[in-house]
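A single protein chain has been omitted; all remaining protein chains appear in their positions.
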Amino acid sequence: MKQFSYRHNKESELMTQMEAEEAVSMPEDELFSFADFNAADAEKTGLSNYSYWHSTIQAFLKKKGAVVLLVLLAVLLIFTFIQPYLPNQYDPNLIINDPGGMQYRNILPGERFILGTNSIGQDLWARIWAGTRTSLLIGLSVALAEALIGITVGVIWGYVRKVEILLTEVYNIIDNIPNTIILILVSYILRPGVRTLIFAMCLTGWIQMARFIRNQILIIRDRDYNVASRCLGTPAVKIIIKNLLPYLVSVIMLRMALTIPVAIGNEVFITYIGLGLPVSTPSLGNLINEGRALITSAALRYQLVYPTIIVSFVTISFYMVGNAFADAADPKNHV
Amino acid sequence: MVNYLVKRIGRSLLTLVLILTIVFCLLRLMPVEGYFPNFEKMTPEQIQIGLDEMGLNDPLPVQLVRFFKDLLQGNLGVSRIYRANVLVVDILADKMPLSLKLGSLSMLLSLLVGLPLGALMARYRLRFFDKLGTLFIVCIQAVPAAVYFLFIQLYGTRLLDVGLLFKADDPLYWVLPAISMSLSNIAFYGMWLRRYMVDESNKDYVRLAKAKGISEGDVLFKHVFRNAFVPLAQYIPTAFLNTVIGSIYIESLYSIPGMGGLLVTVIKKHDNTMVQGIVLLYACVGVMGLLLGDLMMVMLDPRISLSGKEGDR
Partner (left out) sequence: MKKRRLTRFLFTALIASTALCGCAKKSDGNTKTTAVTKTGTPVTYTALYPREVTTLNYLVTSTILDHRIPANCIDTLVEYDLDGKIKEGLAAEWTYDKAALTWTFKLRDAKWVDHTGAAAADVTAHDFVDAMKYALTPEYESASAQNLFGVIANAQEYYNGLVFNGGADDSGKIWAPIDFSEVGVTAVDDHTLTYTLAAEVPYFLSSLVYVIYMPAYGPQLEELGKSFGTGADKMYYNGAFYLAEFAPQEKQIMKKNTLNYDSDHVFIDVLERIYNAEALTLGPEMIRRGEVDYAELTADILDDWNNNEETKKLISRERPKTDYSQFYCFNFDPQFDASYEPANWKKAVNNENFRQALAAGLNRLKSVSVLEPDSPDTYIINSITPIKFTYNEDGKDYTEFNAIAALGDTYDEAGALKFKAIAIEELSAAGVTFPVKVLMPYNPEIPNWDKESQVVEQQMEALLGADFIDIIIEPGPADNFLTEVRRSGKYAFMKSGWAADYADPETWTDPFYQEKGEGGYKPGYKYSFFAKAIEDNTKTAETVTEYFALVDAAKAIKVDTNSRFEAFAEAEAYLINHALAVPYSIQVSLHLANKLDVFEAQYAPFGVSWMRYKGMTVKDHYISMEEYEANRK
């Protein structure tokens, strides 16, 4: 049967061409030579130049708003860390005295103090940056810890069938413990401090990440490419690391990005109820609560307004960047 | 169905017991001084008598067993420090109604405003309304609640010409606390509904409907909304029941005598019986909320079967 295929046509064309060339006449040994056999080449299949990350980044860059925020956020982060090394910066805890020996109380923002001072003469500019450092540190630590623990547990939970029932039961039980209670009790029993806060927030957060990962794994565990890998004998760990995790990176990063504002919110809450960080460690939670007491005096409101602006900005940025990134990472959005 | 319910309830009870045990043990880690408000002025003999009476000198397992026995008889014990010698049940029953009322009002408000907000944002996706809505949601979630509640109180009371503190009998006074409480829920429902609706809109049956010529609005509100609402529905009973717990910020600002700050106060005062009572309440509320939420999902969406795996939301 005659086959009408592109390849067939091309073949016949080539044959015709070769016959035409043959008319020019070459000796046989010049016409034919042994083809090289390259084992690696034999395995090559059609390759498209689709790169997941490349497309993700391109899709992300298309969202102008998120890009702007990301840049601003990066600038903020960098500035937060280099601020102490700039010239003319006061130590956040240092009480600055006037020539008479008394502290500079409640000075409004001006030339001497960029953002003013608080009621015992500490420079607000330095305190805000120190506070941002602390809060970001807490947020990032919590996000990382949650991610590590959550992913490990979630992957095991989703992939290894034998453990699944047990872990599901455990999840159902732990999930029901109200977060607020654990947060408050832990902060109360261990003395308030940065490590206590991180510990308490991780305790309540990892389970959600684990469940989320587990759900995602369940969805893709039985997809063809994974089944194929299993058939080929790939060890489970390798499947997890090479097949499953890259798929999940985008959603993991989204969750991590969202953890940071949540951690800051929790910190403000814990400080509000009096179990927060000690006064020698400025944090955004401390600053906001101190500033709240002054809200009724219009002139002193700056002590509340500036920390709030920073917190809001950080929260908004992480949300929007995180969301934009998640949208960009969704392969359905790759053109 | 019945089978499932029985299993669920059994599991919930187990959870309750576990939570109570954990909290019970944690509480006994607290230092002894906390139990006596006047510790420094008491003689060691008085202290021992007090501890004996509270049963704290007995070994832990004995205390646990006694606690559960009492619990089964409905006896939650007596508060020692928060309000000395008053039954825990009485204190809770006293404070719950107000928190519940306020919470219900704010829930109603958040549903009535949040759901249409999300739906309209999905309808006019990427257009002006969506952007405005996103701005609103983002602001609510970014600014710490403690701050904007205070601003609302200060400026809202001037606007409405009411006093700063709450008065239960005057309906005008309910407005500001209810609005404040509902704001973050409005943002939550708006954001997630929009997302779920957008996700649904990408599905095949929607394409088919559009291809058939049904208008965008009709598609959204008749098909998409109903499907998108399902995953949200599971949170509603939990949110409703959580109103029992009250909001600590709002209640301290407006002097509302509800459940809000109760937990924190009693933990700080080492009032074990109160903490246990409140934890029991929270846990019951949480467990019941989840159960009702799942039931609601089943009622709303016949595709979901309870014995299947939990969804990916």
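So that you can tell them apart, the chains are marked A and B in the order they are listed, and the count of residues begins at 1 in each.
The criterion applied here is as follows: a contact is a pair of C-beta atoms (placed from the backbone, for glycine too) under 8 Å apart; a residue touches a chain by one contact, two chains touch by 3 or more.
As the structure is a computational prediction, the values presented were derived from the model and not from experiment.
Undergrad: Just to verify: which one of A:L94, A:V160 or A:I309 makes contact with the chain not shown?
TA: A:L94
Undergrad: Using the definition of touch stated at the top, determine which of B:L16, B:L76 or B:L100 touches the missing chain.
TA: The missing chain is touched by B:L100.
Undergrad: For subunit B, which positions touch the chain that isn't shown here?
TA: Missing-chain contacts on subunit B: residues 31, 33-34, 36-46, 49-50, 81-86, 95, 97, 100-101, 104-105, 107-108, 111, 150, 153-154, 163-165, 168-169, 171, 174, 222, 226, 229, 236, 240, 252-253, 255, 257, 261-262, 265, 268-270, 296, 299-300.
Undergrad: Since one chain has been left out of the picture, which residues of subunit A touch it in the full complex?
TA: Residues of subunit A in contact with the hidden chain: 93-95, 101-103, 105-106, 119-120, 122, 192, 274, 278-280, 292-300.
The rule is simple: only the chains that are shown with their structure count from here on.
Undergrad: Which whole number of Å gives the spacing of the CA centres of subunit A and subunit B?
TA: Result: the chain centres lie 28 Å from each other.
Undergrad: Over in the complex, which subunit A residues touch subunit B? Could you list them?
TA: Per the touch definition, subunit A meets subunit B at residues 169, 172-173, 176-178, 180-181, 184-185, 188-189, 215-216, 218-219, 261, 264-265, 268-269, 272-274, 288-289, 292, 295-296, 304, 308, 311-313, 315-316, 319-320, 332.
Undergrad: Residue numbers of subunit B touching subunit A in their complex, please.
TA: Touch list, subunit B to subunit A: 11-12, 14-16, 18-19, 22-23, 26-27, 29-30, 138-139, 141-147, 150-151, 154, 202, 245, 248-249, 261, 263-264, 267-268, 279, 282-283, 286-287, 290, 309-312.
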